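Coming up: chain A.
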Amino acid sequence: MSTGTEPALRVADLHVRYGGSTAVRDVSFHIDGGEVFGLVGESGSGKSSVCAALMRLLPPGGSLRATAIEFGGRDLSRASERDMRAIRGKGIALVPQKPMTSLSPTTPVGRQLRWYLGERLDSAQTQQMLISIGLRAVLDRPGDLPSRFSGGQLQRLLIAIAALTHRPALLLADEPTTTLDATVQAQVLRLLLAVRAEVGSAMLYVTHDLAVIAQVADRIGVMYGGRLVEVAPVAELFAAPRHPYTRALIAAMPSAWIEGRPLRPIPGSAAGANRTDGCPFAPRCPHADTICQETMPTAVMAGAAMVRCHHAEVTV
Partner candidate 1 sequence: STPDISARVAERHKDGILQVGIDTAPSNINPLDSGAERTRWISEAVVETLYAYDKDHRSVPLLAAGEPEISADGLTWTIRLRDGITWHNGDPLTAEDVVATLKHMVNLSSGSEWVTYMIGYLQSFTALDRLTVRIGLARPYGLLRSHLTNMPIGHHDHVDRKDAMLGTGPFKLDRYVPGQSFTLSAYAGYHGPKPALSGIQYTVFADGATRLVSLKQGKIDLVTAVPYEHLASIQANKDLRVTIAEAPLDILCYVNFGQEPFNDENFRRAVAVATDRAGVVSRVFGNQGKPGQGPIGPAELGYDPELKVYSPAPDLELAKRYLAKAATKQRSFTITIGTSGTVRNIATVLAAGWAQIGITANIEQVSGGEWSNRLVGRKYEMILELFQSGFTAGPANYIALAPADPANVLSFHYDNPELTRLTATVWQTTDDAERAAALRRMNRILTEEMIIFPPAYPPLIIAQRRETTPVDPNGLRLSRIAPHTLSFAS
Partner candidate 2 sequence: MLAVLRKRVTNMVVVVFLVISGMFFLLHLAPASPANQLPPAVAADPQALAEYRASLGLDRNIFIQYWNYLTGLLRGDFGRSLYDHSSVLTSIGRALPVTLELGLLAGVGSMVPGILLGIWAAVRRGEWVDGAARVVTVLSLSVPAYWLAVLSLLFVGQRYPDLLPSAGGFVRFTEQPIANLQVLLLPSFVLGLGTFALVARALRASLTEVMSADYVGFAAAMGMPRRRLLGRVAVRNAIIPTLTVMGVLLGGLISGTVLVESIFAIPGLGHLMVTAYLRGDYPLALGCSLVTAAIFLGLNLIVDLLNHLVDPRTLPGRQAPTGAKGAAG
């Protein structure tokens, strides 16, 4: 799908702070038009914060700083709130994480669908589209509250809203399937990709599940402790992970557990990874030495890939 043209989004040096603590530091990446960019990392590594920052919808107390967030020829980090409002939903749309709580719980789904789609809801084309993604039930029972639908149905509904309302150039999906079980997750993923293909948008897909991202992403960024430690095309990442954390993560993912081989959990815990100096992964890294403790490695480019590790060459 990657067309290699003008990037849909270019993020340079994004920082996100909550009060005194920095949750995201020095994050730079780009997403090409029509590309699916995956963002993985442990819980608390700052993935959601990146998403919210792109939307400029950080929770109260959160603030962002960036050299640039280029989108559609505009710098979102400097756009006015009013401009942002015009961009949200239209230029960039969000597929939320928790389908069960992302629709107003007291208003029937039919009415909510109309809030977003407006008259378009009545067009045969839209109706056909909704039915084709298995939302006949919603069209049949528009008077029912969201709580009467299943998570899978709601998630599909949300995807339809996010993608169909304005056909956005960029879709942000922040762990849209974590709360769904495997078969439903598969359904939703499939739908998401289908819709994206139809609308032609680029997508930022956030998850902590490497197995999922392997199925959807073109390129993957790995976050740890608020930093982007590695970016690589999906095949390259799994075939030859450069960063020790990426390697550990791949080894620890359940679908990679290989019978007969002992499990290899990452030693230590991610607590305190948001430190200011040094490599965030250093305390848990088997290759760490003093330089890792003291200075944050710079980004090293290797073809389409990027890695931030002092020992990238050594460890490959």
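Keep in mind that, in the parts below, a residue touches a chain if its C-beta (ideal position, glycine included) is under 8 Å from a C-beta of that chain, and two chains touch if they have at least 3 such contacts; residues count from 1.
Per the selection procedure, all candidates are chains of the complex that A comes from, given by their letters.
Values in this document were obtained by computation on a predicted structure and should not be read as measured data.
Candidate 2 is the partner touching chain A in this complex, chosen from 1 or 2. Those residues of chain A whose C-beta lies close enough to touch candidate 2 in the complex are 55, 57, 59-60, 85-90, 93-94, 96-98, 100-107, 115-116, 144-145, 147-153, 158, 161-162, 165-166, 172, 179-181.
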